[in-house]
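The structure appears below as structure tokens.
Removed from the display is one protein chain of the complex; every other protein chain stays in position.
Going by the order they are written in, the chains are A, B and C; count residues from 1 in each one.
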Amino acid sequence: MNLLIGLAMGLNLLALGSSRLHSLIRAVAVQGVLLGVMPLLIDHEALDWRVVAVALATMVGKGIVIPTLLRRAMRAANIEREIQPFLGYVPSLLLGAGGTIAAVALARALPLLPEHAGTLLVPGAIASMLTGFIFLIGRVKAISQVCGYLILENGIYLFGLLLIHSTPLLVESGILLDVTVGVFVIGIIVDRIQRAFDSLDTRKLTTLRE
Amino acid sequence: MNALLLILVPLAGAAIAAVWPNNRTRPWLLPVFGFAHVVLAFWLFINPPVVAPGAWLGFDPLARAVLPAVSLLFLVCAAYGVSYLRIRSERPNRVFVALLLAILGLLSAGHQARHLGLLWIATEAVTLAAVPLLHFNGTPRAFEATWKYLLVGGTGIALSLLGSFCLGYASLHGGGVGDLTFTALTAQGAGLSRPWVLTAWVLLLVGYGTKMGLAPMHTWKPDAYGEAPSIVGAILAGGVTTVAFTAILRVRSVVGAAGEGHIADRTLWVIGLFSMLVAALFLLGTRDFKRMLAYSSVEHMGILSLGAAFGGVGVAAALFHVWSNGLTKGALFLSAGNIRRAAGSPSMDDVRGMSLLTPRSAAIFVTGMFAVTALPPFGPFFSELQVVRAGLAAGHGGATAVFLGCLLLAFFGLTRVVFGIVDGRPRPTTRTNAKRFVETAGVIVPPLVLLGLSLWLGLFTPPILREAWAAAVTQLFPTP
Amino acid sequence: MTPGALLSLAAASLVAGIASGPRFSRAWLAFTLTGAVAGLTATLAVLLGATDWEWQSAFALGGEFVHLRLDGVSALFLALLSVVGGTGAMYAREYWSEEHYPDSAPRGRLWWSALLLSMGLVLLCANGLHFLIGWELFTVSAFFLVTLDRQRPGVRAAGWLYLVASHAGTVCLFAFFSTLAARTGSWELGPMREQVALAPLFWLALAGFGVKAGVFPLHVWLPSAHANAPSHVSALMSGVAIKMGIYGIVRFSGWLPVPAGAGWLVIGLGATSALLGIAFAFAQNDFKRLLAYCSVENIGVILIGVGGALLAVTHGDAPWGKLALAGAMLHVWNHGAFKALLFFGAGSVLHATGTRELSKLGGLWRTMPWTAGLFLLGSVAVAGLPPLNGFVSEWLIYLGLFDATMSKGVSAWAAMPAAIMLAMAGALAMASFAKAGAMIFLGAPRTHVATDAHDCGLGMRGPMLLLAGVCVTIGLAPILFWRVAARVVASWRPAWVMVEAPAPLTTLGSVHVALAILVLLAAVWLWRKSRANGLACGLTWDCGYATPAARMQYTSASFGGIVAGWFGWVLQPERKLRRPRGQFPTEAIRLERVPETVLERVIGPVGAVILQVSTAVRQLQHGRLQFYILYVLAGLIALGVLVMIGGAQ
Partner (left out) sequence: MNQVLEIILRLAVWLLVAPLLPGIINKVKAWVAGRKGPLVLQLYFDLAKLWRKGVVMSTLASPAFVAGPAVAWVALTGAALLMPLGAAGSALSFRGDVLLLIYLLALARFCTAWAAMETGSAFEGMGAAREVSYAVLAEAAIIAAVLSLSVQTGSVSLVTILSPSAGAGAVLLAAGLFTVLLAENCRVPFDDPNTHLELTMIHEVMVLDHSGPPLAAILHGASVKLLLFAVLLVQAVLPMGDLTPLAATGALAAGVLVVTVGVGLVESLLARLAFRRVPLLLTTAFLLCLFALLVAWKGGAK
């Protein structure tokens, strides 16, 4: 369990370090699958259908649907790699690492229930969210920002796992959110911005200003 | 049941609109279902149903205090929308109409949601449903605006979801059984785990504040309002922000029950004042009269959260302000839309002398501007005065002083822009452009009606309304 | 009829005026005059009677029951409002007529009635909420009247300045009334002198109403607004509108307890406004600006009286307070009358010549004798010279100040300098109006606009004659008005009803009558004597210079030069000077412009700083999404920190 979370955190750093969008998207996809597996592992005795549904939806949504859409968008815009981001790779890597450490520290501040005491869920969640923010703030290609957004969502999802038994609805809606927002964003990106600006470089999207 | 109807009727309308074949007659669905919704809403308003404490959805006092305003605003905007879409008949309006009605339904859901998760789902659904409306004009600028709206808004969504998780975990940690209806959370009260509640409060405030458009999360607002059709702007400013505000109020009551009310209030008035200050400073400089409306909306969101921070009386005043601001701002948006269409540009650099080209819209625009800057006897004057009085009564002298200062700065900015575009001699290009725009009754009456409503609201506030606001306050602050 | 009936009649006819104004100018005039007469009679009934009129509505407006009250103080101002409003309406029909201003004349009539109505509301409301409503409506309708001629950028700028300045004042009033309501728990207004805790509120009221009154540092909006507005509007603004500020100060210093320092500050402000206002006036070249600044001076004179009264209140209800206040209240009336008369005169000059610059006029007495005569009368009145009304009120204020000085109490230290500054202001006023009258009407026409002028018609002359009549009556029979003033004082401070304040107005009145008669006799006699001795006409004897030309005359700048030099520290005149050089000097230039010191040297820079801040802040909306999200994160962190601090406590 914690192993998976650790893996996910590792994937965050990997994603931060990778300049090629392919590997970025792959990282996101793998992370999605990992997250999908987690609810099944979280505790074995009560494995009701809702949890399974959540797991499946996650795997499909995060692991397959969105990555494919992203790849298609990438092909449509024929861009390979993130060139000259606002925030370089090394700095963002360091930031991500620091974020992870900070996450572990921060997580101590919040009291946990005994059954969650051992897990890395909270630090993992915070770490992924920070990573997501780093992407959203640091990168200029729309696709990498979307990936960032998804990582942010993954983080929240991780956190949601704390509640999956008490309030499945919230978690499910979280997934709903991922999929819808993801689809929306990608829809917009692919055939509108592409068409309007014939590029996915968000630096071009600064006409609206004071 | 009726509560459900309020949601289902517009959604049904949306479905019908989605399959309605005729592009020319489709817009009429808007006023039809809007009217049905108004009738329902006011019927419920006049004889409010009893809401089961455990219900996830219900026309409870808070919904009763706010929802009718939204529905009223929607009806008028819908009436305007008919003639607007006739002018824009070149564009297909299937998605537009359907989504407008869907938004109405989701708004009703959001206002009536008594469950943390449901509330979140509804508000976010509204956010997402608004997206295609924003780029109705299909210009690159519109897409840029949409993109920013989507990502900033999306971040807000994420944060508020996280906040909801935290609140849920707080109740779980406090020995809750995972019942996330607000009644249950409030009942759990001090049992909630304090650090989690505070974390949740911050996250939810930022999340829903993004949707409300409080500074510094307001950045999407000028772009979206500037590029979207003015009718969408009116509904966003009058309806969607309201949902977010009620959401914050509901959460605030939970935090209050957990015994952290004073901290919540501090954050509320800090962010409120900050929003007002930022908005005022932007208003001093902006040269685009639709973005100006966005900043003015930011300012009024600041007023709302300030009022919410001033305790019971302040909350009542804030609810009053929700009504008055929504209606008045609607009038401003609609008349601004007329002027924008006639002038062909939203910038005061090339728009002048509109009082000669579109006299009626210009008159409404000026009047609305005065109304929204608290000129008596329009609604905002009374509500803002009540906020001031509440603040002074609650001993927030300094905050009130800053508040008044910001009002003054905002007044400078607004008058500067408004008179800049209304007065003077129009440019020849504007003249030629304005020839193509006719001030038909369809585009003049709706904003007039809104102004009239605002006036009526100010001068003859019906006692039943006051009673409704008071009831909402007692719901939020059970202990007197 | 009872005051109530009369007032409702007045209100009804004003509403009818609003309705009929845009279309039917004659009906509008009829309605407005009915309203004015009805209002006047109502106020007279209250002023000469002993009882106040009060009315409480059964229905609520804006959540409050309407509560109207007409007592001495409000009646005095309402009477002034009716007189100036009525005469102004008459004047406007010829001055701002349909054929000259086809598009703005209808609007003008509408807003005129609206302004009268809203000012009446302000004067009658005894409820904070409705007071504010009336106040704001009054501000806005005045704004639309000032900017009637809104195609001219200058007018728009002046109007905007007026609007925002008075909104700044209104914000103070928001704070004032809300605090009052929050402290007392209701919007109801009325005597609450015993609640000492409310005393500090006076400062808020002073700031808020001071802006409207145009007290010296807060007068920035006044000159340009008065100068650029149509003259009948300037008359109403200067004659009545700025008095609303005085009304506010008097009203709430009468109803609320006043802090100990109030009298000192008010009298100080008054003396400053009086002296500096008239100094600015003397330096002006635009005669409507000159009149506007002279209004600042007269507001100062009034405030000296009010401040004296407040001092008297603070130091144990001395009788001289009554004198000072009575003088101030009478001066409110006098200034209303003669300033409206002067603005009407200025209007007809403007109407005839189309210029406001003194240095372009001259010799108009020949073409416009009526205007010249009435303007001269107004000048004598405004300069506070006997036997006209201006002197009577200033005389009362002087008496108050002298008694205060002779009491040798603490307040003497305020009264002494005030008296001296009042005297200097009086002398300067005399100088300013000698200058204004002489530059406009005397000597030779300086430009052609002055040569082909024409006198105003009966429609403009009639109102001026009426106002002149008011000035003369008050001057010759002041005792008639002592009763009114006493009534006002009584409702300002009931404790002073019994106080004996000796002011031999009867004697003064008779002296004035005798003086007037003698003056007329002497003038006529000397004229006839000269005629009898043989009256030859010749060229002006210019010390041997054979062909004096119009351009050789003394100009307004040179006339005011000496005093402008003395007050250079505040006037800060901007000079452009090219001396004549060489054997055969070419053209020499000496231009002098007196800036709006407070506006351009104080408020301008501050505003510039604020604008810089705003531009700096607006850079943050630079369109880069990444940063927008960063802002969200920053907001999150900031709030988190705030909450942690809160949690720590």
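Quick note on the criterion: a contact is a pair of C-beta atoms (placed from the backbone, for glycine too) under 8 Å apart; a residue touches a chain by one contact, two chains touch by 3 or more.
Predicted model, so just to flag it, every value in this text is computed and none were measured.
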Can you list the shown chains that the hidden chain touches?
C
Among the options C:264, C:365 or C:628, the absent chain makes contact with C:365
Touching the absent chain in the whole complex: find that residue among C:197, C:498 or C:537.
C:537
Out of C:266, C:325 or C:431, only one touches the absent chain, namely C:431
Among C:48, C:260 or C:522, contact with the omitted chain is made only by C:522
So which bits of chain C touch the chain we can't see?
362-363, 365-366, 372, 376, 380, 383-386, 391, 395, 398-399, 402-403, 405-406, 408, 412, 416, 419-420, 423-424, 426-428, 430-431, 434-435, 437-438, 441-444, 502-504, 507-508, 511, 515, 518-519, 522-523, 525-527, 529-530, 533-543, 548, 550, 552-554, 558-563, 566
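The criterion applied here is as follows: only the chains that are shown with their structure count from here on.
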Would you mind checking which chain's mean C-alpha position lies nearest the centre of all protein C-alpha atoms?
B
Rounded to the nearest Å, the gap between Cα centres of chain A and chain B is 31
Whole-Å separation of chain centres (CA-atom averages), chain B against chain C
44
In whole angstrom, the CA-centroid distance of chain A from chain C equals 69
What residues in chain B touch two or more of the other chains?
147-148, 151, 155, 195, 199, 222, 282, 285-286
What are the residue numbers in chain C that touch two or more other chains?
618, 621, 625, 629
Quick one: which bits of chain C touch chain B in the complex? Just the residue numbers, please.
60-63, 129, 132-133, 136-137, 140, 150-151, 153, 156, 160, 163-164, 167-168, 171, 174-175, 178-179, 181-182, 610-611, 613-615, 617-618, 621, 625, 628-629, 631-632, 634-636, 639-640, 642-643, 646-647
Complex contacts: residues of chain A adjacent to chain B:
109-113, 129, 136, 142, 145, 149, 152-153, 156, 159-160, 162-163, 165-167, 169-170, 173-174, 176-177, 180-181, 184-185, 188-189, 192-193, 196-197, 202, 205, 207-208, 210
Which positions of chain A touch chain C when the two form their complex?
86, 133, 136-140, 145, 202-203, 205-210
